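Just dropping this structure here.
A single protein chain has been removed from this complex, and every other one stays in its place.
For subunit A:
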Amino acid sequence: MSSYTYLFKYIIIGDTGVGKSCLLLQFTDHRFLPSHDLTIGVEFGARMVNVDNKDIKLQIWDTAGQESFRSITRSYYRGAVGALLVYDITRRDTFEHVATWLEDVRKHSNTETTIILIGNKCDLEAKRSVSREEGEKFASDNGLYFIETSAKTASNVEEAFVKTAQDIYEKIQEGVLVVNGEPSGVKLGPSQPGISSMPDVSQINGYGCCSN
């Protein structure tokens, strides 16, 4: 709840069961739940990260992967500045659907939205059915970042979120992204100079407040 310089909105998308909610939980709470309920609609999570010595608040919307929720989740594409597109390295079909997901995001989101392709469950090496090279190739063909993660072991989870934030931060520095533009997934923090801050409540007239 402390102050922050920027606020970025992320969405996490991908087929059902690839571990989207687990990635979020690992990132925000450093926890892993082996049996997570299906996400209904959209769930919200938040955490602070640091990029270039600046505090950046990430607000993350974790979407339901099931087809029936697709129309609801699409509503979130437009307002997000970062998209985490997740597949499961042990389930080839989830990788094959990545192209469809990408098309969907590209269609409904802003052109500047940073998209990162995430191959999750890399702790299950024995069951792997999508090679790292395939993932990398798809990503570079489509101009995406790529990373393999494990929500279970927390491997690379932090990196996936931070790397996305770094890219967005650079786009801001380069002027590609306009802060507080509309619609935009980037906003300034509340305690920036020039933005009105709270009055000192301890000095409210008539009541000397010694509570602080």
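Everything below uses one rule, namely that contacts are C-beta pairs under 8 Å (C-beta built on N, C-alpha and C of every residue); 3 or more make two chains touch, one makes a residue touch a chain; residues count from 1.
The criterion applied here is as follows: contacts and distances are computed from a predicted model.
A single chain of the complex does not appear, and UniProt lists its protein name as "General vesicular transport factor p115", one of "Magnesium transporter", "tRNA (guanine-N(7)-)-methyltransferase", "ER membrane protein complex subunit 2" or "General vesicular transport factor p115". The omitted chain makes contact with just one of the residues A:Lys57, A:Lys121 or A:Lys152: A:Lys57.
Residues of subunit A that touch the chain left out of the display are 1, 7, 9, 41-46, 57, 59, 61, 71-72, 74-79, 108, 182-183, 187, 190, 198-199, 201-212.
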